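This is the structure, below, for whatever I ask next.
A single protein chain has been omitted; all remaining protein chains appear in their positions.
As written, the chains take the letters A and B, and residue 1 is the first residue of each chain.
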Amino acid sequence: MRRSIQLSSIGEAIYQFCIELYPICRSITGKGLRDTLGMIKEHLPGVKIVEVPTGTKAFDWVVPKEWNITDAYIIGPDGEKVVDFKETNLHVVGYSIPVNKTVSLDELQQHLYSLPEQPEAIPYVTSYYEERWGFCLTDNCRKKLKPGQYHVFIDSSLTDGSLTYGELILPGNTKKEIFFSTYICHPSLANNELSGPAVLTFLAKWLTSLENRRYTYRIIFIPETIGSIVYLSKNLQAMKENVVAGFNVTCVGDNRAYSYLPSRRGNTLADRVTLHVLKNLHPDFVQYSYLDRGSDERQYCSPGVDLPVVSVMRTKYGCYPEYHTSLDNLDLISPEGLSGGYSVLKKCIECLERNEKLAVTVLCEPQLGKRGLYPNLGTKKIEK
Amino acid sequence: MRRSIQLSSIGEAIYQFCIELYPICRSITGKGLRDTLGMIKEHLPGVKIVEVPTGTKAFDWVVPKEWNITDAYIIGPDGEKVVDFKETNLHVVGYSIPVNKTVSLDELQQHLYSLPEQPEAIPYVTSYYEERWGFCLTDNCRKKLKPGQYHVFIDSSLTDGSLTYGELILPGNTKKEIFFSTYICHPSLANNELSGPAVLTFLAKWLTSLENRRYTYRIIFIPETIGSIVYLSKNLQAMKENVVAGFNVTCVGDNRAYSYLPSRRGNTLADRVTLHVLKNLHPDFVQYSYLDRGSDERQYCSPGVDLPVVSVMRTKYGCYPEYHTSLDNLDLISPEGLSGGYSVLKKCIECLERNEKLAVTVLCEPQLGKRGLYPNLGTKKIEK
Partner (left out) sequence: MRRSIQLSSIGEAIYQFCIELYPICRSITGKGLRDTLGMIKEHLPGVKIVEVPTGTKAFDWVVPKEWNITDAYIIGPDGEKVVDFKETNLHVVGYSIPVNKTVSLDELQQHLYSLPEQPEAIPYVTSYYEERWGFCLTDNCRKKLKPGQYHVFIDSSLTDGSLTYGELILPGNTKKEIFFSTYICHPSLANNELSGPAVLTFLAKWLTSLENRRYTYRIIFIPETIGSIVYLSKNLQAMKENVVAGFNVTCVGDNRAYSYLPSRRGNTLADRVTLHVLKNLHPDFVQYSYLDRGSDERQYCSPGVDLPVVSVMRTKYGCYPEYHTSLDNLDLISPEGLSGGYSVLKKCIECLERNEKLAVTVLCEPQLGKRGLYPNLGTKKIEK
């Protein structure tokens, strides 16, 4: 799986963490979330794991039932498993209700999802807020299904439980905060989205190791959309008071591009530092508009919330062909790709930590001469 | 006189009103003003008619004596009337003092006004603030005058009286006001200026009929310049407090163009709504500069007054060859032209009535799904 022995060790380490997290079946609630947070906590013992009960209101939203799944398959007319959740958790529509019955091929087709234009890819499909069951498979596989009776089985549960997220607060010399957010609700998908949690885990490790931090750091690992909304509903006041710059960490694992999606206001400290870093390190970066938004900046920058949050990415979600399919796998990301995403964000932090508005400490010119900084002989060539 | 049976009824109605008003000999004071206001009041019973006595001070100005006229003519050497006020009131210089004597052709020439470059047009000439008498006629007619004695007769009077104007206040849900002003001091001239009073009368009728008005409407029919100055001297404080947008209604009767003359500040609500309407409905409209001003916006936008008043016009005063001559007659305007002026102003009002600054009612994104506004199945094509 490792491609090159010349890779930087940080990229290797992040990539290794992606490999470990990859098989887990994550969703916006459930055991997959908890397992993922547990593995992050091994790197970051300070992470606090928070459970928010089903039914909790969060602005216009409500925390849904908790979804868990242990197994799922389809057995064909000739007794063979034609689809098996154990091969890849993408085979089941996220939040599928349990089912265990025999159906005709015609009825089965109503519950299948494939991509005719990408016949070898399994699509990633979810149904969080409408109860249904379904399977995802390659279009090539789907075309081979013969008429007959199929046994469909999904051993899942939808119960009153909770939504789980992780939060790490690293105190600094001031209460002013730098905010980082990433999401951990995607199952076996690599660039979008294991790259974000893996890179942010290692960024937080580095931040933890610093002897002296000017800013306080607020770092969260949440399910997308409902997770950021829940988190904001509990922390908005403190964040509005303290956050001076924020970053949504997503799609930071491939090798193809560097991308920047501005905050809604566009000129916040987060925007300025990101532009400064990308213009200097990767001047060919892709600049999106806030109108291209699609991740949690939709919540962080919404009117009335108005946090200074940007997205720094490699290739942006929705802008690469493997997006939201089984092709967004561990071959798509790389140690180099992850290392690049990590480095840009680290450089943004370094710039923020060192950024200062300087004020003069002496009126008129300082006397350079007495500090050995000025020639003590005034002549034509050197004076004025 | 009616040209087409497909005309919109509102254009026909306004045009018919112009026909009725056309023969009246209006000036900045006098019976013609009162007769005109009386006919407007037939359509708008709420109009209050205000008399401001001769000698009243208004900022740098004083209300002049009231001028009235019943007859005027010139009888030539052979006993025939060569000029007759009864044919068109344009034949007499506005505010002419009375005269009744016999003069030579040479002396008569000192009191005649014609346009050599438009030999078939009678010019419109006034002398409000210098006592004189005079006749206007076509240059062709003037050239035919033979040497000899002429009897000149003007039966006019200049007396202590008053300046008359009409005011209509239509209350709305707020004290904030939309202001409309037009002028009724021109004798038999059509585009400039019967179109303004006629269109504004019908706009006010429509406003009166509305069940619910967000804004209060202040609508005035005044003589130009001295009338707007007198009106401001009596109402400036209230207008500065309440007027959010104002329109000077003039030259809204012909078919050739749509024109916009901005307020002095250029970016008021009145400017923005006018530009919005014209850019959408008549994108080929002519945009003038405030430096091209020439009507009552000179008073409404003057420094210290600073009301947000624009002019919305068809072809602008001074910018068409018939301007201020007998050629600016009922053939120059049309039901279509008047209907177009009416429609643009009505659309401006509708935009203002509906214009609102919206504020979010929920923090973060609203949950579109529970309102049936979002697909409940998340897949590659439709999600993000």
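Keep in mind that, in the parts below, contacts are C-beta pairs under 8 Å (C-beta built on N, C-alpha and C of every residue); 3 or more make two chains touch, one makes a residue touch a chain.
All of these numbers come straight from a predicted model, not from anything done at the bench.
For the options B:80, B:130 or B:356, the residue in contact with the chain missing from this view is B:130.
One of B:40, B:112, B:145 or B:229 touches the chain omitted from the figure, and that residue is B:229.
In the complete assembly, the contact with the undisplayed chain comes from B:94, out of B:30, B:94 or B:262. If you put the hidden chain back, the residue from B:89, B:138, B:311 or B:325 that touches it is B:325. Only one of B:13, B:261, B:286 or B:305 touches the chain withheld from this view, namely B:305.
Summarising the interface, subunit A meets the missing chain with residues 359-360, 362-367, 369-370, 376-380, 383-384. Take subunit B: the residues that touch the chain left off the picture are 58-61, 93-94, 113, 115, 123-130, 132, 225, 228-229, 232-233, 236, 294-295, 298-299, 302-305, 317-318, 323-325.
Following the convention adopted for this analysis, only the chains that are shown with their structure count from here on.
Between the two copies, subunit A and subunit B, the C-alpha superposition involves a rotation of 120 degrees in steps of 5. Taking the mean of the C-alpha atoms as each chain's centre, subunit A and subunit B sit 64 Å apart.
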